[in-house]
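A quick write-up on the structure given underneath.
Presenting chain A:
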Amino acid sequence: MIQVKGVRKSFGKNEVLKGVDLNVKKGEVVVILGPSGSGKTTLLRCVNFLEIADDGDLTIGDLSVRFKHATKKEILRVRRRTAMVFQNYNLFNNKNAIENVMEGLVTARKVPAADAYATAKKELDKVGLSDKYDAYPSQLSGGQQQRVAIARAVSLNPEVILFDEPTSALDPELVGEVLAVMRAVAREGITMIVVTHEMSFAHDIADHVVFMDAGVIVEEGTPKEIFTNPREARTKQFLDRILLKYDYSI
Partner candidate 1 sequence: MFERFCRKGAESVAFDVSCVWFSFKVAIRYLHVTLFLSVIPLALGVALGTPIAVCRKFRVRIASQVAGALITFLKGIPLVLYVLILNFMILKPLDKLAEYSVWADKLRLMDKIEYYIGIIALSAYATVVISETMRSALNSVPDGQYEACFSIGLTRGQALRSIVIPQALAFAVPVLCNNFIGLIKGSSIVYVIGVLDILNGAMTSAQINYRFLEAYIAAALIYWVLCISVERASWILEKRFKKR
Partner candidate 2 sequence: MGKLFDVALVFEYMPVILSRFPVTLLIVSTSIIGGTLLGFLIALVRLYRVPVLNPAVVSYISFIRGTPVIIQMFLVYYGFPLLLLQVGININRWDKLYFVLISYMLNNAAFMAEIIRSAIASVPAGQTEAAHSVGLSGFQTLRRIVLPQAFFTAFPAFGTRVVNTLESTSLAFTLGILDMLGQAQAIGVRTYHLLEGYVVVALVFIAASMLLEKGFAWMERRLIPN
């Protein structure tokens, strides 16, 4: 179970997160929606300590830390229980696909190289890249790179995987393959927190949808509640706009 309580974060004078609470149950898929600048990406980055939040608490399983006072050791412990998939993939440019997946296992988790290799192979096969073990990031398409990144995250067997707009940087024709892999990950029962604009994914896969705007959570509920019967005007407005823009039929 992951619990975020009262997280605040400012960049200079600009307060991006104004006290956000989020509860994620084990095995749940939570999708965070919201207009750009609403703070949803910052929230994810705070959970992974890529940004240090100004205030608030984080609980992952039996591990509790205060954002502000977290020691280096605690940060490392949190990071080893979480994994992240980035908008622009961030594969290690100096490593090929299989080495990218192995890196965290071997260096951070101290898994023997042979075992790590077997795990990495298995995960790459699962994302449909069994023919790309030796390919370097520059030789892969965006969709393939993102699938390697997902394999890298899954292989670490984290308590939660954080997806930060995983399909936003992709060409439209490559979005489908990445979403398919994410669906498969969700079906495995892995806890996921996903920031995305893909409404169909949110609708079909999410157990819980959170709508954020201007640094606060405006509304949350099941996909059905949010999509068919939003309570707040801001949610309705956002959904009307985005559904019009993306022209998805739900």
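Here is the rule we go by: contacts are C-beta pairs under 8 Å (C-beta built on N, C-alpha and C of every residue); 3 or more make two chains touch, one makes a residue touch a chain; residues count from 1.
Regarding selection, all candidates are chains of the complex that A comes from, given by their letters.
Keep in mind that what you see is a predicted model, and the values were worked out from it rather than measured.
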Here the complex member from 1 or 2 that touches chain A is candidate 1
Chain A contacts candidate 1 in the complex at 48-50, 76, 79-80, 82-84, 86, 88, 90-96, 103-104, 107-109, 136, 138-139, 149, 152-153, 156, 162
